[in-house]
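All protein chains but one are shown at their positions in the complex.
So, chain A:
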Amino acid sequence: GPLSERPLMDVRLGELHTWISTCSFSPQGLLGAVQRAWGSYCAKYIHVKQGGPAGISMLLAGYCLLSYGWNYQHLKRHRWRKYH
């Protein structure tokens, strides 16, 4: 289909900047994008008849990584070696 309506996974690497130019960066656009992303994630991994640990574990792993990133400046002080 047309470029702006394809999901991100179907957009080829070369077309990526055109795709970014087509999506709207207004608050409603961003909100809509976030809602769509969350909705597609839920529909794929959570709202199924037989989900496994995958649905929540990916969210928890993402949370772990995000919180590590947020605390990185503090954790950098506890390095074992000064020069790598």
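Please note the rule applied: a contact is a pair of C-beta atoms (placed from the backbone, for glycine too) under 8 Å apart; a residue touches a chain by one contact, two chains touch by 3 or more; residues count from 1.
Note that contacts and distances are computed from a predicted model.
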item: Hidden subunit of the complex - UniProt protein name among "Monocarboxylate transporter 13", "T-complex protein 1 subunit epsilon", "ATP synthase subunit b" or "Hemoglobin subunit beta"; value: "ATP synthase subunit b"
item: Options A:Leu16, A:Leu30, A:Val48 or A:Leu66, residue touching the unrepresented chain; value: A:Val48
item: Touching residues (missing chain, whole complex) on chain A; value: 1, 5, 9, 35-36, 38-40, 42-55, 57-58, 61, 68, 75-76, 78-81, 84
